[in-house]
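What follows is a structure written as structure tokens; I'll ask about it next.
Removed from the display is one protein chain of the complex; every other protein chain stays in position.
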Amino acid sequence: MVDQLPNRGREAEMLQSMGLQTMEDLFIDIPADVRFKEELPLRGPQSEEEIIADARRLLGSNVDMGARPSFIGAGLYRNYVPAAVFQLVTRGEFLTAYTPYQPEVSQGMLQAMWEFQTLISELVGLPVANLSLYDGSTAAAEALTCAVRVHNRKASQSNTVYVSELIPPDKMSVMENYCQGAEIIIKTLKHNADGTLDLGGLKEAAGSCGVYLEQPNPLGILDEGLITVKDIIGANTALIVGVQPVSLGIVEAPGHYGADIVVGEGQPLGSPVTGGGPLYGIFACTKPYLRLMPGRIVGRSIDVDGKEAYCLTLSTREQHIRRHRATSNICTNETLIALMGAMHMALLGPDGLRDLAQRNLAACQRTKEILSTTKGIEIVHTAHHFNEFAIRVPGSAKDCLNYLDDNGIIGGFDLSTWYPESKDQILVTATDQTTLRDIEVLSAQLAMWSMHQGVSA
Amino acid sequence: MVDQLPNRGREAEMLQSMGLQTMEDLFIDIPADVRFKEELPLRGPQSEEEIIADARRLLGSNVDMGARPSFIGAGLYRNYVPAAVFQLVTRGEFLTAYTPYQPEVSQGMLQAMWEFQTLISELVGLPVANLSLYDGSTAAAEALTCAVRVHNRKASQSNTVYVSELIPPDKMSVMENYCQGAEIIIKTLKHNADGTLDLGGLKEAAGSCGVYLEQPNPLGILDEGLITVKDIIGANTALIVGVQPVSLGIVEAPGHYGADIVVGEGQPLGSPVTGGGPLYGIFACTKPYLRLMPGRIVGRSIDVDGKEAYCLTLSTREQHIRRHRATSNICTNETLIALMGAMHMALLGPDGLRDLAQRNLAACQRTKEILSTTKGIEIVHTAHHFNEFAIRVPGSAKDCLNYLDDNGIIGGFDLSTWYPESKDQILVTATDQTTLRDIEVLSAQLAMWSMHQGVSA
Amino acid sequence: MSHLFNHNGANDTGYSQPPGLTCVNEATVPSGLVRQHSARWPRLSEPEMVRHYTWLSKRNFGIDTGFYPLGSCTMKHNPRVNEVIAQLPGIADIHPHQPEHHLQGLLSIFYEMQHMLEICAGMDQVTLQPVAGAQGEFTAIRCIQEYFRQRGEDQRTKVIVPDSAHGTNPASAAMCGFEIVEIPSLADGRMDLAALAAVADETTAAMMITNPNTLGLFEADIKEASQIVHDAGGQMYYDGANFNAILGITSPGLMGFDAVHFNLHKTFSQPHGGGGPGSGPIGVKAQLAPFLPGPLAARRSPTAQESVTAVDDYWYHWHQPEHSIGKVQQWHGNAGAVIRCWAYYRRYGSGLKTMSEHAVLNANYLRHAIHREAKKEGVSHLFVDGAETDVAKHEFTLSMQPAKDALGISAMDVAKGLLDKGYMAPTVYFPLVVPECMMIEPTETESKDTLDTFAEQFVEVLQTDAETLHAAPVTTPVRRVDEVYAARNLCLRHPFEDSE
Partner (left out) sequence: MSHLFNHNGANDTGYSQPPGLTCVNEATVPSGLVRQHSARWPRLSEPEMVRHYTWLSKRNFGIDTGFYPLGSCTMKHNPRVNEVIAQLPGIADIHPHQPEHHLQGLLSIFYEMQHMLEICAGMDQVTLQPVAGAQGEFTAIRCIQEYFRQRGEDQRTKVIVPDSAHGTNPASAAMCGFEIVEIPSLADGRMDLAALAAVADETTAAMMITNPNTLGLFEADIKEASQIVHDAGGQMYYDGANFNAILGITSPGLMGFDAVHFNLHKTFSQPHGGGGPGSGPIGVKAQLAPFLPGPLAARRSPTAQESVTAVDDYWYHWHQPEHSIGKVQQWHGNAGAVIRCWAYYRRYGSGLKTMSEHAVLNANYLRHAIHREAKKEGVSHLFVDGAETDVAKHEFTLSMQPAKDALGISAMDVAKGLLDKGYMAPTVYFPLVVPECMMIEPTETESKDTLDTFAEQFVEVLQTDAETLHAAPVTTPVRRVDEVYAARNLCLRHPFEDSE
């Protein structure tokens, strides 16, 4: 640890120049009765080498998705991130900076985030985007409270929002935690048996503050019905659409079919899954929401010489100015991960994004084709899927996944975790990393599983 | 490959602006009879992802020294290189620069190399160092030709140099290739049975142009006799000492016992073994050799405002000015690896280097202690070793190493590769990465080997 | 200037993808959902992309660039080993929904971090789920809220914060639905116990405070404050942003707190380039533990079968607290950040106290050096300490009000002057209770030389004439940025319209 403390060995000299004798003298203001009496009961310091060795051993015991055929997604997706992204984001000037409070020496990050805002804005088809929230779930949650702030006064169903019943419970829980303080009532929207939104039931939501839906939805379905939602709920109810950003390479941007706010988990663009974080939350909206939206925003401005310059703007919404009346409590956000997203987007360009989306779609489609002919396996929804879809297996999903795991396959996500009634359903995800061999191995083992379960050819 | 070519898709536009029609028009000056008729018979282009997958598969089939107990060294040594070194050396400004022909925009690398020269100069105890040669072997070879250039006029044995008989044949071969053009005769110096230099025989070398010895010598021995060599050979014969730089944390710098030139393989300071390259050759000397030495040198100067500035200097020795009369043909050298060396040295500081040397020495000593009590194993030389030493095994070294390999151990280096008569000797190397467990495993398997060879307890 | 959106090569992409899978029936999007116009993203080749972001980085100041004394932000050196560890196999490609036996390494690191933080904070249970300090605050206040709801104390609708508190404190409590009661500080910058006693009552859910406080002063009365709040039936919340001053010396637990958040990205050096990512674990006393968001990392002896994949003598598993408030992030928090901070912790281990000692040593030394240099140059009258104290903790405040009054030099002018000297400026105008405040936090990773030079340069800035300072900075990539213009002429994205 000595190597991290430049003044080790200089303590006496420094203390003396202040007229102090010992390190203790620096802590005379801390009463004895709140002092630790002994050294912290923790392990001893380690050198870099020892730490790396331990990390290698511990992390090495985790099972990498890349080390075996893997079909788990359910909100986080392993797309390839080009080498240049990692190498640039770890440049010290980016890595070791903080919030650009002094714009004159932070133009690099500010411009990069302004460009990020533009990239996201173009991606989702809305004029305004902030420079990231914590993740997809908090972005969705903050969209709900934002919608209530904007629409509550005119809403016939005040303090009320509607959320798709398919939303995973973990995400719902985040929404509930974020909504409860403002006493927002969250009602759910039903879906048809084919996995699409029940547009009939949707009428109920008109007059509320907002509606939250996802495209593709949590079952991986591209639901054409969403393009009619805004017409049904009307101008005074916010249409909030949660997206998987990669899909927007080929799927219409929600801003183009009436979304007022678009949120999403940014991770599939630019970042690995990383055990579930750090991620970055996308948040974009139309102009009327601008002054009540959460998060930091960069504006293009000029310096005293009239030269193009960037700075944080609209800070009066934020906690450091507005304190308890702020539009959100967010301070530290996910800029560095958003920067990775920006770099990935910049590298891809529009055609690259389309290719990436197409690769995901094709991999999913191919998986569906093969599993649809796999003994005992049923594709649950006849629908257009983007990169994941539900299958029904003989026996329980849990047992089937365990069986696959025993055979070296991460088979997907047990849908009963989300929907307790779906005991025999697995959400199978394909990405750009899915190979034909992976699919064939999955299919073969699912066939074996079916056989074990007594399904005959 | 498209992603590497910014003007893909703009060919027509660019050609047109030049009044050309097709790419072919750019090659009208190449006669048809020297043209390829067909596409190169090579595999198709691959994407980054595919290349990484292939590299992972191919390189993954190599056996990493770190993945098993490993006692191979013999000139290249696996010391730990701190994380900061890799992350800083890959900064684009360093990584993608070339020789600093324009000093005004290359101050960073120039200063870093000037600092490198200082670090090396201090390390070896000589006033001048260049900013690297290709590797330890070419540095040694160029030291010989340099010594001849400097001393030939006054030498009684003109065109003659003396080299320790222990020098590995691969290194000797490099020396011979570099020396033959100047018609230099290389004679060898004998060693005593205990592995130290035969100081009596050395007298013969007085009057020659130079003497090349290593400390520690190729058998890992720290040979105290070397401190008397300069007295024996006299002022008009260059004493050239090859060093393992890490040893100089605790071993006297050759400049302090009369060396005129110090060379060495820089790799153990700052760089991994990397299959044997890239490495960097250390070359340092006293002032009289300065103007006839090989390689680039940075000098501290001033700019037109009198501000401290750095630039390449003494270029009149070099090929781009002196052409066929240059002191060396070297152009592209190993600056980036030398930079890693400088970074490692800067991080270590004098105490860190001492610790690192001590760790190597202690690991070697511990290995010796344990092997000296291992059944059937004999330590060949009763001597002070730095980080490697020779053992004698029952049967042949080759078979023994194969046996160890079958048991997951890289047991060392078969000394008969260098010294055909040493059929039963293995050079065993320990470094800072050697663990007690490694040594115990080696000892246990050597004991087993001895047993198989009929050595009884 | 390099403009991303000016790159419009005819080239397809800066990342050529492999062909990918083909399918029998061409994969399609429902016709009504086919994207009509592709995003107007730029088209760059890899060489252009690398150069653009390299260029941007060169216009950005980080700790690696120079001294970054941003108060309240603990901008310490980020050890490079952290990045090596984050790139080892077993983290980037780990999915939080993988089964426990796939995640033993991750779980054991989580467990170790929870345990370490519990010890450092003197708390009974830590969760690593919150992804930033503010989210930690929100999470802990939510737990407190549910705790009181369960006890039937619904009347506790208020949260007390000192006026010097960071903005996230009131914002987080308000987001939970609490009313904020702000209490003023004493003239010496410390907490006013009487004011606290006056407002603490049966409507008090919690008090939120940081110690050392935002002025860098240790609140010696903290146990009394805790007593007052506890007597009123409320809970004490510790804002851990200033943990760097006290690790191994004291703990919120010893001071009487019930809940605390950490800013791992500050205290434990997770690089949070440009504003994040962070990690904001919280620790709580036993009464609040059942309400924590789940899951937590837990361990027990392994079964025979489990011991095959166990990383050490334990079997690690997820554990759901009984009355959990649910989740605040959809997964397990910022696992990648936690692992870097684990590496950082391991470097110090039981020696974390040394780290804090050096943080405090450096802060006091710098404060002293600035006064010393100012006296030498005769400009001591241009500033006063933000608070009277013999020893500061890890940071200190200076009020530039005298300079403002005497010469018209504001804290912001001084800040901009420091940019011209090659420094990041200290935090300015926070805390709000100190007029023309500069808040200076050097951290333990700055050398004495750096501190001495900064003190000299700081004083040199004070000796600069007002006009020059108003015009500062002049050596930066751009000069003083017009923030009013930015707000009046909102330009939040590239105006494609103009450029077409």
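When the chains are written out, they are named A, B and C in that same order, and each has its own residue count from 1.
Heads up, the rule we're going with is that a contact is a pair of C-beta atoms (placed from the backbone, for glycine too) under 8 Å apart; a residue touches a chain by one contact, two chains touch by 3 or more.
Just so it is clear, the model here is predicted, and its values are computed rather than measured.
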{"item": "Displayed chains contacting the withheld chain", "value": "A, B, C"}
{"item": "Selected from B:Ser164, B:Gln244, B:Asn333 or B:Ser450 as touching the chain missing from the view", "value": "B:Asn333"}
{"item": "Hidden partner interface residues of subunit C, rising order", "value": "6-7, 9, 45-48, 50-51, 54-55, 58, 63-66, 76-77, 79-80, 445-447, 449"}
{"item": "In subunit A, positions touching the absent partner", "value": "1-10, 13, 46-50, 82-84, 86-87, 92-93"}
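Assume only the chains that are shown with their structure count from here on.
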{"item": "Greatest separation from subunit C - chain, by CA centre", "value": "B"}
{"item": "Where subunit B and subunit C are represented by their mean Cα positions, the distance between them in whole Å", "value": "46"}
{"item": "CA centroid of subunit A to CA centroid of subunit B, Å", "value": "48"}
{"item": "Subunit A and subunit C: spacing of chain centres that average the CA atoms, whole Å", "value": "20"}
{"item": "Sites on subunit A at which at least two other chains make contact", "value": "48, 52, 82, 90-92, 347"}
{"item": "Set of subunit C residues in contact with two or more other chains", "value": "11-15, 17, 44, 46, 50, 54, 79, 81, 83-84"}
